[in-house]
Structures are given as structure tokens and as C-alpha cells.
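The next block holds one structure in the form of C-alpha cells; read it before the comments.
Left out: one protein chain. Kept in place: all the others.
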Amino acid sequence: MALRYVLMAATVVLFVVAGAIFVGRFWNIYQVMRKSRATIRTDQIGKRLISTIEQVFAHKRMLKVRYSGVLHLFIFSGFVVLLIDVVGSIGQVFSPGFSIGPVLGMIVDIWVGLVLIGVAMAVYQRAVIKPERYHGSDETDGYIILSIITCIVVGIVVHESFYPYAAGPIFGVKAVALSPMEFLAYGLSRIWVSLGWTGATAASIGYAVGYTMDILMIWVFLAYLPYSKHLHVFLAIPNIFVRKMGPHGELVTAPVPEEGIAIRSFRDLSWKDVLDLYTCTECGRCQAVCPAHAAGQPLSPKMVILELREALKKELSGEPPIPLAGGVVSQEELWACTTCGACMEACPVFIEHVPKIVGMRAALLEDGEIDKTAQKVLVGWDRQGNSFGQPLKKRPGWTKGLEISIKDARREPVDWLWFVGDFASYDPRIQDLTRLVARLLQQANVDFGILYDGESNSGNDALRIGEFGLFEALAQKNLEKLQEAEYNMIFTTDPHSLNALKNEYGKYGFHRPVKHYTEAFVDLIDQRKFDLKPLGIRATYHDPCYLGRWNRIFDAPRELMKRVGVDLVEMPRHGENSFCCGAGGGRIWMEEVGIKERPADQRIREALTLEGVTHFVMACPKDVAMFTAAVASTGNEGRLKVVDMAELLAEAAGLGVPDTLVAAR
Amino acid sequence: MGSILVVTEILGGNISDTSRELLSKARELSQALSGEVVAVGFGSQAAQALAHIDADRAIAVTGQAVEQYLPLVYERSLLQALEQESPQLTMVANTTMGLDLGAGVAAGRGVPLVAYCNALTVDGDEIVAQSQVFAGKLLAEVVLPREEAVVTILPGSFPASMVEGHPTITAMEAASVPGMALIQILAPEKSDVDITRADILVSVGRGIQDPENLTLADELAEAIGGVVSCSRPVVDAGWLPKARQVGKSGQTVKPKLYLALGISGAPEHLQGMKDADLIIAANTDESASIMDVAHYGTTVDILDLMPALTERLRGE
Partner (left out) sequence: MRILVLSKSVPDLVEELALDEDNGELLHDDMTYVPSEWDDHALEEALLLKEEVGAEVTVLAVDTGDVDNMLFTALAKGADHAVKLTGDFDLATSNRKRAQAIANYLRDNTFDLVLSGVQAIDDIDGQIPAIVAGLLEWPHASVVTEVSIQGEQIHFRQEYGGGLQAEFSAQAPLVLGIQAARKPPRYASIAKVRQMMKSSTVDEIDASADTVPELEIRRFFKPVAAGHAEMIEGDPEEVADRIITILKERKLVRG
């Protein structure tokens, strides 16, 4: 009977201590969150709930990496079952005779088995498979946690198996025999019987050891967790619940902080950003998909989060603060990001890397630190509204050479207003494509117009370089012209412009429909505006980040290809898992430091693994520049033709693609 | 009538080519204006260097202080000479020294200056100067006052004078002004190639085909006194270091001569070199974009052209 009181006392004391540590830790985190910037994350409750359930209980994202997803599901579901056991075991000790019954007991045992399988898989993954994504994670912590979990679930079975023999000596109640349904405990108790360990002393010791391994270890776990990456056990669910809901492609949401978007200290993070830091599980899925990391650059989105977390911990322990931008996270890391969003798409707990990276870039920029070529581009946007260092007046220069002139949407109403974008307007290679798109629209009798030199760069990239002020200035210029014009819909070939118009301009009250040319052309085809002959080629398609991931336009380009008779073969990484060309986030203008293999070159190699694929299809003007150079620099012009969607459609519509198109060559 | 004063630059005991260019123009103007040509030179070697130039008179400024170029002392000494001569026109080259002296003495004497001059003509009894401004995008025609003016002349504007003359040489003691001292002369470091500083670039693209062919480019660069640069694929292939890359993601260059050999002229490449003074492109494809920015083009194979050029340059 004395043992019972020892167990009770230990349970209570340890619980209080662990609980205090636990609460204290959360209090600290809460304090940091309280002092950080505001962000609204409690809207759309219904949607949030559904998404949380999908992600938490159905492991939607987790299962994208199959092996890890399955093993995690085993262990995770074990945690739910653990609750049953906690109730049962503590009940036994505090209220002698309490039992959860054989059915629940069986469920506990099944999950103990699953958890053990999961742990074995996890150990195998860490020790044998060794995925690269773990590089930089705290592996010891991983093993400690796996050991604690093993200890707990083994403890569950151990004290259950001794219970029938220990019930009398410890609790003074009549023992109830184990049901064979509780198969693990039952099986184990058979062993004790055969070993003769069923006497009062042996059974009491056995039970106490099992209880310690189980309940007392759970309290230790509770105290240890907040200092380990396994804080996600508690934070993942809330973090998923307060995830960013959209519009997905909007990087800076209203209200924009008055002092700007620069992140210099932890106070400049939003409370969700702080929560993110503690929620990170160090799983490295973000690192595994990061194009900058793959290119050999010093960036890993995981390390950005971990570096910030470490620095925050140090700061909380009283060390002097280090500036976040350029200090905690190096300049090289910050400028390497293409803002492709693959990390955010991969993160199972919905951590938002890109806003943090861009915020820190903004801080660097305010201190005048920026790649010199990119600096020229910023100045060019400010002065001439384009990144080409070309006169504003020449923006509509590409329209020269068209048979029919294009309407000036500033002067007369149009049905579709075409927002052309920098690359499509100025890059001589892409101008041919732009003219081709114009001819397609004319062929389909679309009533369309452009803003001529009233259009400026959309500011999408300026914002992602961290120059919010410039973005705002560019947006204002465009909005002024857009306000004056009369139109029903905006049409663009450029995903970056599309993203700004559709998502970023919303905070200035702009909410007009914006369509990508792939979507618009599918509509035109369905309205029988073109007379199409199937092309009969085998091609693969590259989802541009700002069309696919950030704007969820995955189907239209595929539909378009289908309608022009292209046999689409997907690359291993496609759709939301597409691999960035390396141009986004201003990278196209920055020096390539430390690049071992350019993302665009890797992408071309990926396409080359597909059998019988002769064409590489793009739907973004920047991609035309990137991949034309990439097939050239990898020496694959002979094997793979890089073509734009417009070329496919023009070819199928019998429009005749000019052979000046570099892409078609 | 007014005289024309030419400020000469003397290096290694000889007057510079640019100074000879100034002298030839000065002679032409002086004939039209029936005035004298007066040359000024600095340093102990000046008297000798000026002895046979085509000028009517020459002033050799001597003294310890002008043995090496020292902006302050040169300017004050030149002002002394101008005080004495009051020429109708003072000509200096648009070199570093000319930039120091031209504006300095024009201000000191309270007379106007025409900078970046690349042509001078006489119209009646007035001198008309042509100035190249806005990075060569515009030319300006400027009438100089009859009394006195200073012009800084862009090197290469006139033929160099090869006429031998016998100016009367007078010596002038250099002005003595404290306040500025030469500490050291630093020769350019030859080891680290900075393509942005080279006057002549022999730039190769994928048309070079094989890294072994780079020796042809090296030889040509050496013979022509230039440096080898390249397009990005050549760097990507590891044939040349990144520091040699011209273009958007490389260096922006503005040499006096850019030889584009086997470069197609992608916009990213053009961005880095289109402002070169003279662009000569060799590309087997006549329709390559490089031909739109080049001043001269040829469609011969660069593997033939490079040795042919090297041979001629070496043969000189």
C-alpha cells in the first residue's frame, strides 16, 4: 500500500514541476508573441477548422513524403491513444479498481504496436536512409525523443501486464484477469507467469517500473518538450489553424506596418512568425525542395528558421541581441532566395519562410546593402518603370511590326486590357512572342488594348527584393492608369504581373478579374475561336512558381496543351511541387555566387529524363529567358526545344510562328 | 593676332602622342589666325623634349617641384605662363592632367572653357569649337570669345604632328606653392585582370567551340595589347573565370575596342558591352543580334580570323 502513495506522490510532484517548467516556457514564448507585430489569423474559422483537420488528422501534407508520413502517422496517432492510457493508468493509482475496459485496452495495445513500428522506421530513416534534408537538424534531439517515446509505450504494456498480480499488494483490490484482447499486456503477463515473477514483491516492482516508464516519463517528456523541436507536439495544431489563408500570392497583407516591412529584431516579426519558429520540427522538407539549396547556395529555409529560433532563445536567456538581417541570417542566405514558395508548400506545419526572408531583405535594403546589378534594376524601375534600363516611351515598342494596331486602353474602352509586363515588352527575344500573342488575340477577334507607356512594372519583384516603397510607388502609377481605363478583364502572359494585380493590389482596393493567357486561351478555344490542328508532339510543362504555386493555376496550361494535341508527360516535380527556374524574387538580376548548378539547368536535366519528350513548354516570359539560356549552357539545344504556350497555340491554329523566335529554334 | 598656347605632357623624356595632336591643330589654327604657337612643358626634360616640336616658341617650366606631376604646382606655374602670354586660346588634352589644369586655369584667369572638344575651326576671326557631350549622344558647336579661352581636347581628335620645328625655348621657374606633395607612384597590378579597365577586349563566345582554341584568343589579346573576356556560356563551361564574363550577370564594360568573336549578342550580353566605343563582331551568322550593335561585322570563321589578326599585329 505504501508503494501506492509513493507512486501518487511522484505523479503529483513531477507533474507540478514539469507543468511549471512547461507553463513557464510557454509564458516566455507568449511574451515574445505579445510584443511582436499584429496579423489577423482568426478569420474564416470554418475553413481553418477543415484545413486543420485535413492536415492534422489526415496528414495531408505529411503524406507527400510517403515513408516519413506513414511513420509519423503511426507515432502521432499513438499520442492520441496515449491520452487513454494516461487516464487509465492514473485512474488505477488514484482510484483503485478503475479500469478503461478491455476494448480501450486493446486499442491502446494496437497503437503501442504501431508506435513501435513507427519508431523503428524512424530510426531506420535516420540511421540508414539519412535523407539530406536532415542536414543541419538536431539529430541527437531526434534520438532522445524517439527513446522517450519507446520508453513510454513499453512502460504502458509493462505496468498493464503486471497489474493483475500487483493490484492486490499495491492497491488492495481484487485483481481482474487480463483479457486476451489486450494482447500485448496479456502476452507479456504470460511470460511473467512462466518466469515466476507474479509474486507480490516481483509484481510490485514490475508494476512500479512500468508506471515510471509510462506516466512519470510522460511528465519528463512534458518538461523536456518545450526545449526541443518536439514543441511541435503542442504548437503544430494551433500553428496550422492560424496559417495564412490567402490570397495565397499576397506577400504583404494589410494593414502594412507603419514603419515598413523591414525585419530587424524579433519585435518586427508577426506573432505568427514567432510561433513558426517554435513550431518547426526540423524535418527539412523545406530544405529538400529549395532551389537555392539545390544550386549549392548557402540558403536553407530550415536553417533560416532554426537560426532565428536559436537567436531568440539566446536573447531570452539574456544575451545581447544580434541584428537578424545580415547577422543571425547572413546576407548571402537572404539574397539567395527566389521566393518560389516551395518551402512553404512543403512545410507540414505551415511555416511561412518567404515573408520573413523578404522582411529581412527589406532591412538590408534600408541599410543600402543590395546586389549592385539588382540596385540598378531598382533605380530603373523607379525612373523608367522597367528593369531593362530602357526608355519608358519604348515600352510599347514591340507593337511595331504588327499588321493591325493595338487599341490604347487609356483612350477607348476595351473588353480585355492586356498588362504586358517588362520582359514581354522589352526583351527582344520575347517581343516576338508578345507579337504572336497579339496576333492570336486578333485572330480570335478579341477586343483588347494595352496601356502603352502608361504601364509600369507591376512591382511584384521589387516587393520581393524587399523594396516595399518602390512597389507601392509602381502600384500607384499602374492603379492610376487602370482606374482611368474602361475594361472588363485584365489579361497577361506574365505570372509575376498577374500575381501583383490579382493579389498585391487588393490592399489598395483593386479587385478586377485578372486572367493568365493560358486560362483566357482555353476559354477562346472552347468558344471555337480557333481552328485547331492537333500538333501531335510529346512535351513536358514547367509550372512557373507565380502561376502555379502562388496562384494555383495548374489546370489551364495543361488543358491548353491537351486542346492543341500535345501529349503531356509530367516531370517528377510538377504542379504544386514544381521546381523554380531560379529567376524569381529578383534573383534574375543578382550575381550568381556559389552556384554549383543553376536551378534552370537542373530543370532541363530533369526534363531530359522523360522518354520521347522533345519540347519543354513554358508559360512565363522570364522562363523563356531562363530556359533558352539553360538549354544552351547545358548544350541540349539539339535534344530539347523550349517553346512558349503561345507558340504551340499559334502553330496549331495555323498562324505560322516566325522563325525569329529563338525559343522555337 | 592672338597666340595659341599648347600644354604638353612629357613622359619618359618625350612629349605624348596626344600633345602632338594638339600641336598639329594649333599650327593649323595659328595659320588661319596668323598668330604664334607657344608650347609649355614641365620638368628638367622639357627643354629637350620641346626642342624639335612644331611650335614658334616654347616655355620649359623647371624646378624640383615639377619633376613629377603635382596638380597644384603645375596649375600655378601654368597660370604664370598664361599671365605672361595672354594667349587667345589655351589647349590642353582631356587627360587627367588636362582635367586638372583646364578648368583650374580657366577659372583662375576668368575666361571660359570648352570641355570634351573634338574639333576646332576658324570662322572669320573667331574660333569655333565642337564639344562632345551627353556621353557622345550630342555634339555642341560653341563660339569662343576673341580675347581668351581654354579648351580641353579629347585624345585622338586630330592627327599627331610629325613636323619638325625649332621653337625658341625660354625657361621659367616653377611656382613655389606648398600644400600638396607626391607620396608615391603606383604602377597598375598586372596579375589581377580587371576587364572593366581594359581599353581593348578580345571577347569570345561559344563560337570558340573548344577550350583549346582559347590560346588563339590569348595570342591575339597579347598582340593587340588587350585582355580576353567572354560570354557566360564560356564561364559556365569552366573555360574562363567568372571575372572575365561580360554582361548582365557579369561585368559591364566600356572599352575603346570590343572584339566580339563568336558571340550571338543575347540581350544579357549586350547589356554589358553595348556602349563600347568601337565594336567589331565576327560571327558566321550574319543575322546574329550582335551585328545590330556592332560598328563593323564579318562572317568569317573566328578560328581563321584570330590567327590572321595576330600575325598582322606581330608583323608590325
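Letters A and B mark the chains as written, and numbering starts fresh at 1 in each.
Everything that follows uses one rule, which is that contacts are C-beta pairs under 8 Å (C-beta built on N, C-alpha and C of every residue); 3 or more make two chains touch, one makes a residue touch a chain.
In this text the structure is predicted, and so the values were computed from the model without any measurement.
S.K.: Any idea which of A:390, A:442 or A:577 touches the chain not displayed?
M.R.: A:390
S.K.: Quick one: which of B:52, B:166 or B:256 touches the chain that's been left out?
M.R.: The missing chain is touched by B:256.
S.K.: Among A:366, A:592 or A:606, single out the residue that touches the unshown chain.
M.R.: If we include the chain that is not displayed, A:366 is the one touching it.
S.K.: Just name the one of A:382, A:408, A:592 or A:606 that touches the chain not displayed here.
M.R.: Selected residue, touching the omitted chain: A:382.
S.K.: Over the whole complex, note the residues of subunit B touching the chain we left out.
M.R.: Interface residues of subunit B facing the absent chain: 17, 68-72, 75, 95-97, 99-100, 102-108, 110-116, 128, 131, 133-145, 156, 177, 179-188, 197, 199-200, 224-225, 256-257, 278-282, 286, 291-301, 304-305, 308-309, 311-313, 316.
S.K.: In terms of residues, what is the contact footprint of the unshown chain on subunit A?
M.R.: Residues of subunit A in contact with the hidden chain: 260, 362, 365-366, 368-370, 372, 375, 378, 380, 382-384, 389-393, 467-470, 472-473.
In this text, only the chains that are shown with their structure count from here on.
S.K.: Help me check something: in the complex, which residues belonging to subunit A touch subunit B?
M.R.: Subunit A residues touching subunit B: 373, 388-389, 427-429, 589-592, 625, 629, 632-633.
S.K.: Taking the complex as given, what residues does subunit B use to touch subunit A?
M.R.: 206, 232-233, 236-237, 248-249, 266-268, 271, 289
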